[in-house]
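Here the structure is laid out as structure tokens; the discussion comes afterwards.
All protein chains but one are shown at their positions in the complex.
The block that comes next holds subunit A.
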Amino acid sequence: MSRISEGQVKHVAHLARLAITEEEAQLLTDQLDKIITYAEQLNELNTDNVEPTAHVLEIKNVMREDRAQKGLPREEVLKNAPEHQDGQVKVPGIIE
């Protein structure tokens, strides 16, 4: 049985904000199905009493002093923006 359907792939692509063509949806369904099937070998292991590891260090909740600092200069920040106007980043319409 297939682990993932073409419909699911299209839904995931939407969540990931990736435009995909019909051909890509088909190819990805096939490839992701193989990878997920491979990944399911993890189910051979009983992990009921195992704590998950998010990362290996014993560091938790790193806080820094809450002090005001200058941000980056506006012209510097806008230098890499694809489009900007009046000192602000410009994007296509959000609300119809």
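In the analysis below, a contact is a pair of C-beta atoms (placed from the backbone, for glycine too) under 8 Å apart; a residue touches a chain by one contact, two chains touch by 3 or more; residues count from 1.
Methods note: contacts and distances are computed from a predicted model.
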{"item": "Undepicted complex member, UniProt protein name, chosen from \"Dissimilatory-type sulfite reductase subunit alpha\", \"Glutamyl-tRNA(Gln) amidotransferase subunit A\", \"Metal ABC transporter ATP-binding protein\" or \"Ion-translocating oxidoreductase complex subunit A\"", "value": "\"Glutamyl-tRNA(Gln) amidotransferase subunit A\""}
{"item": "Residues of subunit A (touch criterion as defined above) contacting the omitted chain", "value": "4, 8-9, 12-13, 15-20, 28, 31-32, 34-36, 38-39, 41-45, 47, 50-57, 59, 62, 64, 72, 76-77, 79-83, 89, 91-94, 96"}
